[in-house]
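Heads up, one of the protein chains got dropped from this complex, but the rest are sitting where they should.
We just call them A and B in the order they show up, numbering each chain from 1.
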Amino acid sequence: MKIIQYLINGISIGSVYAVIALGYTMVYGIAKMLNFAHGDIIMVGAYISFCVTNYLGLPVVVSILAAMAVCTVLGMLIEALAYKPLRGTPSLAVLITAIGVSYFLQNAAQLIWSSSPKNYTSVVTFQPLRLVGGQLVITGEVIVTIIASIVIMVGLTWFTGKTRTGKAMRAVSEDREAAELMGISVNKTISTTFAIGSALAAIAGVLLCSTVPTLQPTTGSMPGIRAFTAAVLGGIGSIPGAMLGGILLGIIETFSKAYLSPQFSDAIVFGVLIVILLVKPAGLLGKQVQEKV
Amino acid sequence: MNEYSKKILKVPTVTFVREQDQGKQPVLDVRNLGIDFGGLTAVDGFNITIGPTEISGLIGPNGAGKTTIFNLLTGVYQPTRGSVLVNGIDIKGMPVHKVNKLGIARTFQNIRLFTDMSVLDNVKVGMHNDIKCSFFESVLHLPGYYKAEKRANQKAMELLDFMGLAEFADTKAGSLPYGVQRRLEIVRALATNPSVILLDEPAAGMNPSETTELMHQIRRIRDTFHVAIFLIEHDMNLVMNVCEAIAVVNYGRIIAKGTPDEIRTNPAVIEAYLGKEEGDANAEG
Partner (left out) sequence: MKKLNRNQVKNASTYILVTAAFLILQVLSTQGKLNSTTKGFLVPACAYIVLAVSLNLLVGICGELSLGHAGFMGIGAFTGIVVTSLLAEAVPNGVLRLVMGMVAGGVLAGVVGFLIGIPVLRLRGDYLAIVTLAFGEIMKNVFGNLYLGVDENGLHATIKSEGLTLAEGGKMIISGPRGATGITKLSTFAVGFVLILLTLFVVQNLINSKEGRAIKAVRDNRIAAESVGINVTAFRMKAFVVSAFLAGMAGALYAMNYGSITASKFNFNTSINILVFVVLGGMGNILGSIISATVLYILPEAMRGLQDYRMILYAVVLILVMLFTWSPKMKDIISVVTDKVRGVFRKNEKEAASHE
């Protein structure tokens, strides 16, 4: 029974990682950059929703929408100001700039909201499910998180598969020059990608802090790194890969904390990543690209 | 595939051997080489032996698999079937740099020079494995390092001089005119001290006088350095004049082999290049 409990918890935290990983993987696949500031946008999303609920007294739904709105604008702004001017430069340059943005967001948050942790009230209001005579506890957060991530993943898959914008995104990720020659606005497509990724980050922030209720300027940083490794695990650039990687990572993390060693869960999680990359460098669902000689 | 694969082609079993190479081990001995990419058979049943000082040619229509064969011979691709022996050693499973060390060097269809480095440095990189100096000697800049570098400079300048490129020694490779770049690639390949050089379309983009000059240079390289040369070309003038033996491929298979005279009159070759029946050709007018 314990195993199922751990499995469910693992899937739950894994779903949060999956939602964050989706943002990373989309941006990497389409804009060809690792947005290190992604984890901090999550943090901003959590703070915004916190403020709207606690300081403005507005209902939860409004706070979530507000967080998504603010993060979307923030993401697009960052892309336009800090990343777009560096398009075409070596990926290291953009990476360092992203790190600068990450620092900026963390310290701005510290200035605005101070570094003392805030107590985040979960957005989930219903009571946990108790099954099997109380042995299995499924909190409301777990249910909401899993459902949310499934909805998002299905939505994204439909979006990239069926809509014009989504198909444009896929085209840009496969061959940017050809897409441009076909009349696709690369600028708009990349902007849209960041917008969607950031909106997802806001949702992830809300879900994350509902599960782990303390909120600090550094809250987004570690989950961001984990989610990034999850994206790589699943195959960076692949949407189902991000989902798979996130869930797997969550399960591995939970199980290693429960059965192997709580202190070494970091080492184990990253160790698994290294093993997978050695065996299948493109990730579980990624594609190997042959170079033309 | 098509009609060619269904026809059973008679390929001459006698392979050409130069007088000078009689009784010597071939530098390149390829048997039944083939590669499949997923469901597509790109090359099949490729056989060839090249003597130590032979100049051979590989011709065929576009997309026939010629560069793929070169990639198989140099270890860029691992074959699905067959074997490649360089100087008698099987290259199966070897990484590209090891295959080069065995004695096979190449140039590329789309020039691959070290564009940010000087011409001299490009050649010196080619000489990398011949510069005898250990990692520690390099890191600590011991006297052995200076000696080795001096010798390398000398030999590199000699090679450049041989191809008439000495004046460009300090120029950045990327800023050179196209024809000079092609010649530099050949020098770099020579610098690796090979037994056989594979030239991939060396005359591409050259005008007739440059091509004639190239023909002379190819013969000079063979005569001076005693290397075999195996080249892919579309310029028939160059091929017929400089090659002693020619293999013709189409759809990844050999359709003819022989001396230039034999190939010139071979009906299968003519068909491959000019299309199917006379009827079709007439219809297009």
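As a convention for this text, contacts are C-beta pairs under 8 Å (C-beta built on N, C-alpha and C of every residue); 3 or more make two chains touch, one makes a residue touch a chain.
Remember, predicted model here, so these are calculated numbers, not experimental data.
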Worksheet item: Which is it among B:24, B:92 or B:141 that touches the chain not included here?
Response: B:141
Response to the item:
Given B:117, B:215 or B:268, the correct residue touching the omitted chain is B:117
Worksheet item: Among A:67, A:101, A:208 or A:285, which residue is in contact with the omitted chain in the full complex?
Response: A:101
Worksheet entry | Missing-chain contacts mapped onto chain B | 74, 76, 95-98, 100-101, 105-106, 108, 112-118, 121, 124-126, 128-129, 131, 133, 135, 138-141, 145, 148-149, 152, 170, 188-189, 191-192
Practice prompt. Tell me where the left-out chain touches chain A, residue by residue.
Written response: 34, 82, 85-86, 88-89, 91-93, 95-97, 99-101, 103-104, 107-108, 110-111, 225, 228-229, 232, 236, 261, 263-264, 266-267, 270-271, 273-274, 277-278, 281, 291, 293
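In this text, only the chains that are shown with their structure count from here on.
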Fill in: CA centroid of chain A to CA centroid of chain B, Å
50
